[in-house]
Every structure is written in structure tokens, then in C-alpha cells.
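Now for chain A:
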Amino acid sequence: MSTATGTRTIPYIAACTEALRQLLREDPDVFLAGEDVAGYGSVFGYTRGLLKEFGPKRVFDTPISEEGIVGLGVGSAACGLRPIIDIMFMDFIGECMDEIVNQMAKMRYMFGGKAKLPVTVCTMAGAGINLAAQHSQSLESWLCHVPGLKVVMPATAYDAKGLLIAAVHDDNPVFVIFNKRMLGVMGEVPEEMYEVPLGQARIARAGTNFTIVATGRMLPEAMEAADTLASGGLDVEVIDPRTLQPFDTETVVNSVKKTHRALVVHEAVRFGGLGAEIAAQLQEEAFDYLDAPIGRVGAPFSPVPFSPALEKLYVPDAAKITAEVQRIVGKAG
Partner candidate 1 sequence: MPAGPVGIIANPASGKDIRRVVARASTFDNQEKRNIVRRAIAGAIAAGATEFRYLPDGYGIVSEAAEESAADASFAPVESPGTASALDTIRAARQMHELGCSVVLTLGGDGTNRAVALGWRDAPVVPISTGTNNVFPRMIEATVAGAAAGLIASGAVALHEVSSVAKLVHAEIAGERDDLALIDAVLLGDLFVGARAIWDSTRLRLAVMTRAEPAAVGVSALGGLLCPVSSTDDHALSLTFGGEAFVVAPIAPGLYQDVPVKTARLLPLGEWVSLEGPGVLAFDGERERVLKPGQEAQLRVLRDGPRVVDIERALQLAACRGVFRGGAIEVGHGD
Partner candidate 2 sequence: MDIPKAKLLDLHERMVRIRVFEEEAGKLMESARIPGALHLYVGEEAVASGVMCNLTDEDQITSTHRGHGHLVAKGGDFKKMYAELFGRATGYCNGKGGSMHISDMDLGMLGANGIVSAGPPIAMGAAFADKYKENGSVAVAFFGDGASNEGAFHEAANMAATWKLPLILLCENNGYGEFTPQARHQAVKDVADRAIGYGMPGAVVDGMDAIAVYEAAGEAIARARRGEGPTLLECKTYRFYDHVGIRGMGVSYRTDDEVLEWRKRDPIQLLEQRLTEAGVATTAELAAVHERTRAEALDAIKFAEESPFPEPDELLRDVYYVKA
């Protein structure tokens, strides 16, 4: 559906492809490299067609060598290019953590500000499609813990395009963490290039007496929970941080000052997850406004199981979120 302003309703995956296409068109220093991103168009299909349009100099397949791929990004960015590199599954960052943590993240600081690393790393997180323990994780808190990296996690088609464009335009290393279960989610996306500014949360649903902070694939679950809770008379505000590092503490704090209760939801394992950091910041900045302990919903402390029966228990959903909100509200009650 096209509108007069050039906004259409397209899937998340198409928004990603469109962003990549526009970025490649815009700047000859941008290139796209990763495992099977060219000939095959990525195993998720989000780079399909780009090789044909831009040719093998700018869109190319790499060997299965994650550390080399990140090295390619670091070295070429340090020499003036603007690489977009793809790490197929987020789980694979275990293969390249040195280049990420010790090189990419620190080079600018270690060199006294003389290096600039405009490199974007796209990767795919998330469980729920029976890919088991090594192809399903959400490891964003690893990255958020490392000074020098920026991390975004788009939860809508609009943000997928806008955050990806902002990430590539940024002169710092930025991780763009997509979610494989969101690729088909439809959303309104403008045709033209636009940026969703890094470090700005979005109030996905305005509310007055409870705050849910939900990242990535947990956003639609939180929205569904909010609908359920609304019928019970609870007016829930849902915030999508969009950027996890740097984190928009202000938007979340302002919301909690208004609602006095909060729950943080992410798909990653709860222990040591980003929710712990957000909860800690809230109690530091808004302790006097809180009427109840801050809740956290995340995956249990186990690897992601394969069996659909177990995986269903593993991944947080609207029902769990609803139950946790009700528990907190009851406690506050």
C-alpha cells in the first residue's frame, strides 16, 4: 500500500534490504560482506538482490571466518571505508570476540582519539524457531558491557530501516541486532532514507500507571500484554529502548516517575541481562517514585533448548509478562 508521502506497509526484512540498498547507493565507500550475503542473499534473505545491483566489489561473500570478517571491518574502516559486515547468527560472535572487544571497541580510545571506525555489524538474534542452543541466543549484554561499542535492536520495520541507516552513518562501531522471528512483521516504512537517532527510546504505547520496558522481539509480546492488562483496568506504558548502548535512561526514568511501577523484559537470559542494568539505573534515579520493586522478565538460566515443548517454556511471552505485571501490581496493591 503506497501513500502520498511514500510510506508503505512492508515487512521488517524488506525494510532492512531497502536500507542496505540506499546506503550502498548513497556512499561508494560502503560495502557489504559476510557469509553468504552475496550469491545466496543471506540465509535469512535480507540481502537478496544486492549483489546484482552493486556487483561483487561492493557486495561479497566471505569465507566462514568470523574473526577475519570483523578484522576486515576494523582494518578497512580504519583506512577510510564504511563497511557493513554480517555475522550470520549472533551466537557466532564467540568466534570473533577478540576483534570485537579488544580491537574494534578500543582502537579509538587506545590511540588517543586518532582512529575512527565507522563499521556496522549486522547480526541475527533470537530463539523460537527450533534452532537450538547455538543459533538462538540473545547476547546483547555482552556487547553493551564493552565501552566503545554501540548496540541497537530494532523491533519494528520502521526502526529496522532507520536504525540501520543511522548505524552506518555513525562514525563508531555499531551492532545492529535483528531478530529472526520478526523478519515477516509488517510495518509502515517511508520510501526515502531516514535515520532513527541512536540513543533515543520510543514510547510504543502511552500509559499512566505501569511501565514496561521491552527490547526487540519482546516488544510485540509486551504490547499484547498491555492490551490484556488494559481490559483489567491497568493503563500500561510500553517503552522500546531501540538503542541499548548508549541507553536512553531519561525516557525510562520519566515514564516511571509517572507510573511508579516498572517491568523490564528481554529475550536474553535474565541473570546479568540488560534488565538488571535498567532496574539498577531506575532505582538510582527514581527510587522515591517507585511503589513496587522493579520486575524483570527474561529467559531462564539455561541454554536454549531444542525441543519445541521446552523452547516454548524458555522464551518469554505475553502471558508471562502479564502474569509478572499482575504479581507486581498485586504486591503494590
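How these were chosen: all candidates are chains of the complex that A comes from, given by their letters.
Observations, loosely collected:
Note that a residue touches a chain if its C-beta (ideal position, glycine included) is under 8 Å from a C-beta of that chain, and two chains touch if they have at least 3 such contacts; residues count from 1.
Here the structure is a predicted model, which is why all the values come from computation and not from measurement.
With chain A as reference and 1 or 2 as options, the touching candidate in the complex turns out to be 2. Taken together, the chain A residues at the contact with candidate 2 in this complex read 31, 57, 62-63, 65, 67-68, 70-81, 83, 98-99, 102-103, 107-117, 147-148, 150, 171-172.
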